[in-house]
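The complex appears here minus one protein chain, its other protein chains still in place.
We just call them A and B in the order they show up, numbering each chain from 1.
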Amino acid sequence: MLIKQTTKLRAWLYQALFIIGIIGICWLLIDTLLGNLAHQGIVTGLDFLDNNAGFGVIFSLIDYNESDSYGRVFFVGLLNTLLVAGLGIVFSTILGFLLGIARLSHNFLARNIASAYIGLFRNVPLLLHLFFWYFAVLQPLPGPKQSLHVADALFLNNRGLYIPTLIDNANTTIWQYTIGISLIIIMLFLISANKRKSSATSSAKSSNISDNKISEKTNTKKGTLLLLFICVCTLLSIFVGSPYDLNTPVFGRFNFSGGTVIIPELIALVLALSLYTAAYIAEIVRAGIESVPNGQKEAANSLGLSPSDSLRFVIIPQALRLIIPPLTNQYLNLTKNSSLAAAIAYPDLVSIFAGTVLNQTGQAVEIIGITMLVYLSISIAISLIMSLYEKKSRWNQ
Amino acid sequence: MSKAINTTIIPLKYCIQWMYKNLFSSPIDCVITLSLCLFITWFFPPLLDWFILQATFIGEGSEQCTNDGACWIFVREFLPQFIFGFYPEESRWRLVTAVIIAILFIGIQIVFKKKYLKILTPTLIASYPIIAFILLYGGAFGLDIIETHQWGGLFLTLVIAIVGIAGAFPLGVALALGRQSNLPIIRAFCRLFIELWRGVPLITVLFMASVMLPLFLPQGLDIDKLLRVLICIMLFASAYLAEVIRGGIQSIPSGQQEAATALGLSYWHTTRYIILPQALQHVIPGIVNTFIGLFKDTTLVLIVGLFDFLGIVQAAATNPKWLGHAIEGYIFAAFVFWCFCFSMSRFSRHLEQRSHLKAKPTTHPT
Partner (left out) sequence: MTSAQPLASPRINLTHRLTKTTSVVLLLLSSTLSHVYASTLGDIKEKGYVTCGVSQSLPGFSYIEKDGKWSGLDVDFCKALATGIFNDSAKVRYSPLSAKERFTALQSGEIDVLSRNTTWTASRDTSLGVHFAGVMYYDGQGFMVRKDLGVNSALELDGATLCTNTGTTTELNMSDYFRANNMQYKPVVFEKYDEVLAAYEAGRCDVLSTDQSGLFSQRIRLKDANAHKILPEIISKEPLGPAVRQGDDQWFNIVKWTLYALLEAEELNITKKSLMLKKLPTKPKERRFLGYDGNIGENLGLSNAWARQIIQTLGNYGEIYEKNIGKHSRLNIPRNHNNLWTQGGLHYAPPFR
């Protein structure tokens, strides 16, 4: 007993020493850092975030101009990173699942092309993919004067894909109010209908009125509401006019102006990230599907399910359990890999915040610290979302 | 006569059967097959044209690349630089020697009997880094010192990847054990450490190594840039390795540990002789995969100004005399990386299958 207690005590003692050691090292490092910074007259602190940035950014999801602060630049970069990561995740998942299924197809061509793709794309560094796609996207596209176009509204050239946007006009407010009010009315109707339905079903159980009849009733009501809504819209467009103006790109002296432009850097980055990650996802999907016992497929077949139905309702749901954890890892990798954007001038967080801002202010420690923290938080957020999804799908089973 | 007909018909029949089974078994299948065929005929001929038919293989300068295809002279011209970087030409034999010694050592492992290897393996493993360091860097036995800023090319890529993974290994094992420890603070610390490194992109880590790390060190303590990058890559890789090794440790049935404890083995002995040998054998494919990942990631060091393989290719492509041949350089780089990574992944799969075969007869259903 006594021995046990002393060992326990010793365990705690050593852990305490370990902690002190770690803290000591950290303290020493930070002390040296502060000493060095002070000695060299380098400004410290986060005040720089309020300073005027004074440089332009080619692509931003929020309004930004040169007179905004470094703090705003941070958000521009962060949103651009999230955009690339989000797009990459969507496309790589779609392509990855397709490839993974194709890899197991009994079609000779599909199977072998998929496996050649996986073998080729997984074994080449992402940075090379990036350079290659940037080049491959930029090279065949014509200059602005020879743009490819669809109906004089969509333009494609080596400055990007120009698409028209909607801009507010005089009627926008009226439209917004009317639509808002009618939506609220519809919501109210639906809520009360739901209430009546639930009370009706409870009473139906006692009075034996069939469920079908009630749902039929609510369905016709929903139909009328939809019709009414459409009527309101048509009336508005006849009497008030269109809610938005179309802002189509117009060719100026050098480039198009107006509309929105999807820059080639974004296209190349999303392409490279999703093509690269899809190869990994395909392998994960394949392993997941292979892990589903053959008996399940046979049982689905004998029940008369078509191959695609058995894939959708029997195989994939079971495979998902094995797929999700490694898939999460791939999403995390993709997000972290999006930081390579700097290599092809896409203005993501690393490129403009840990790049340009760092250079203009010289505050390496703060900026690299913030950048790392942001990526850490994104990683944690993705892990959380995926584990929630996993839990939910487990619970559903 | 009938014999001859038979020999030609049977393969044909077999062929049709095969095609029916593998290409046209259902309407959807037909559509997929036909569209893929179209894709192949659209996609491959131009590629073949560019790569081989229209390409220029022989010549001296970029002026001779008059065909429409690739200009492989560019790759040939710069090949020594791609491999050795700016390592002085008269000393390149040292790199070759280092590689030959490595192959020799691996050969010894295969040729000699297990009895001798017990002593030989540790000595070889311990001596190789020293031999390699002296050969590459110099400074002993009359070899000139070749500063690390002259290192480059494929050679640097290999150095970073191999040293990175080898250096990360002990730390990875320690972290994996720490994460499984029943001392809460150590466990928490290891977990935090692992998650921290796994949560941030390598590029920020490299940037930290190249420009931020020195601010944390006292002035006058000047650590070589390559060394700083190596240290950070080791820390980064150790976090990934730790997770791989942890998987191996967890896969070992707890009965093993209990049996060892019952035999009176201490924690260290249990870990050293029972747990780790089994765990590591299980995770060799995982380690190889981590190595492949790291090998590909070493290309990022070009962003912090080291001329690794890809960095050298990029630099060569901006040579005023050879402008416009970047794509050939990139494709060559991709090809080399592919060769390395593909063979390693094959190797890892081979190991995986072998361990499965080995494991099957001994594992009992529980």
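The rule is short, and it goes like this: a residue touches a chain if its C-beta (ideal position, glycine included) is under 8 Å from a C-beta of that chain, and two chains touch if they have at least 3 such contacts.
Bear in mind the structure is a predicted one, so any value in this text is a computation, not a measurement.
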So which shown chains sit in contact with the chain we cannot see?
A, B
In the whole complex, not just what's shown, which of A:A11, A:L79, A:L225 or A:I370 touches the removed chain?
A:A11
Omitted-chain contact residue, chosen from B:F24, B:F86 or B:Y128:
B:F86
Touch with the omitted chain, as defined above, among B:L143, B:L183, B:I252 or B:L280
B:L183
Per the definition of touch given earlier, which of A:I58, A:I179 or A:L305 contacts the omitted chain?
A:I58
Counting contacts across the full complex, list the positions on chain A that touch the omitted chain.
3-4, 7-8, 10-11, 14-15, 17-18, 21-22, 24-25, 28, 31-32, 35-37, 39-43, 54-58, 66, 135, 138-139, 143, 158-159, 252-255, 257, 264-265, 342-345, 347, 351-352, 355-356, 358-362, 364
Determine and list the chain B residues touching the chain excluded from the picture.
81, 86, 88, 147, 149-150, 177-178, 181-183, 186, 210-215, 218-222, 225, 254, 257-258, 261, 266-268, 270, 303-305, 314-315, 317-320, 323-324, 326
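Basically, only the chains that are shown with their structure count from here on.
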Separation of mean Cα positions, chain B and chain A [Å, integer]
30
Tell me, which parts of chain A touch chain B in their complex?
11, 14-16, 18-19, 22, 29-30, 32-33, 36-37, 39, 105-110, 113, 119-120, 122-128, 131-132, 135, 332, 336-337, 339-340, 342-343, 350, 354, 364-365, 368, 371-372, 375-376, 379-380
Would you pull the chain B residues touching chain A in the complex into a rising list?
21-23, 25, 29, 32-33, 36-37, 183-186, 189, 196, 198-204, 207-208, 211-212, 215-219, 292, 296-297, 299-300, 302-303, 310, 314, 326-327, 330-331, 333-334, 337-338, 340-342, 345
